[in-house]
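A single protein chain has been omitted from the complex, and every remaining protein chain is retained in its original position.
We just call them A and B in the order they show up, numbering each chain from 1.
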Amino acid sequence: MKIRKRSNAPIFWGLFGAGGMLAALFGPMLVIITGLLVPMGLLLPADTMSHPKMLAFAQNFIGKGFIFAIIALFVWHAMHRIYHSLHEIGIHAGLFAKLVCYGIALITTLIAAVLLLGLGF
Amino acid sequence: MAGWWKKNPFYVEYMVHEATALFVTAYAFTLLFGLFRLAQGEVAWNGWLEALKSPLSIVAHLVFLVAIFYHAFTWFKLFPLTMPPIMVGGKRLAPNVVVAGGCTAGVVAALALLGLVWRIAA
Partner (left out) sequence: MSETQKIIEIEILRYKPESDEAPHSELYKVPFTDDMSVLQGAQYIKDNFDGSLTFRWSCRMAICGSCGMMINGIPKLSCETFIRDYYPNRISIEAMANFPIEKDLVVDLSGFIEKLESIQPYIIPKEPRTLEQGEYLQSPEEFNKYIKFTSCINCTLCYAACPQVGLNPDFIGPAAMALLHRYNMDSRDGGSAQRMELVASEEGVYNCSAVGYCSEVCPKHVDPGNAVNINKMNAAKDYFLRFLSPKGGSK
């Protein structure tokens, strides 16, 4: 009877799915707002991303959670995809690729957490 | 077999939508850098706001937008493959209805976000 090893993929797949859904629902508009509308002064008030407003948002419990979720889950989603795409284009770096990809995601998550917590409440 | 994905348009499209992850990463890093500038204080943050106005930043965000929009579109397009059957009134929803539902959710979420930001900014 063959003993099968359980895959740990569900952890990464779950993060991939959550990040992918978030990116699908909010990604485009976030890019539009933060990268186009506000910098070009279109549609939204000119001070939408002013320091006082951004700081207040980042210090707010919900705002902090939102920023953290977006940055962290986007990067876990993307790194999972990139890791598998490397394998698909013939770069079979195995464990090393896994460590680099998910390591980047982990470091990004930690930096975001530290920065957000550092901004206080 | 190397280059297997180049041999069939179906596979090429697959690799393109997988590649959107590079741009999702790039945008996430952009946000992270902005967060870093925010943490450094008002002067640093205002410098970042100025940098976002540069042609380089605008073009970069337009590229991010195309890629992330394509991610969203293909993400919803894959729902009939990735999701269990959705039953409404005892009948299974047709694939195109499921996709339309997903895209609608995407539009609603985008508009809701815009509305929310508008209200908070005001």
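One rule holds for everything that comes next: contacts are C-beta pairs under 8 Å (C-beta built on N, C-alpha and C of every residue); 3 or more make two chains touch, one makes a residue touch a chain.
This structure is a prediction, so every number in the text was calculated from the model and none was measured.
When you scan B:Val63, B:Leu78 or B:Val99 for touch with the missing chain, the hit is B:Leu78. One of B:Tyr11, B:Phe29 or B:Trp118 touches the chain omitted from the figure, and that residue is B:Tyr11.
Touch with the chain that is not drawn comes from one residue among A:Gly14, A:Gly41, A:Gly94 or A:Gly118, which is A:Gly14. Residue positions on chain A in contact with the hidden chain: 4-11, 13-14, 84, 87-88, in rising order. Contact between chain B and the absent chain runs through residues 1, 4-5, 7-8, 10-11, 14, 18, 78, 80-84, 90, 92.
The working rule: only the chains that are shown with their structure count from here on.
By the touch criterion stated above, chain A contacts chain B in their complex at residues 19-21, 23-36, 38-40, 44-45, 47-51, 53-55, 57-58, 67, 70-71, 74-75, 77-79, 81-82, 84-85, 88-90, 108, 111-112, 115-116, 118-119. Those residues of chain B lying in contact with chain A across their complex are 2, 5, 15, 18-19, 21-22, 24-25, 27-32, 34-36, 38-39, 42, 45-46, 49, 52-53, 57-58, 60-62, 64-65, 68-69, 71-72, 75-76, 102, 105-106, 109-111, 113-114, 117-118, 120-122.
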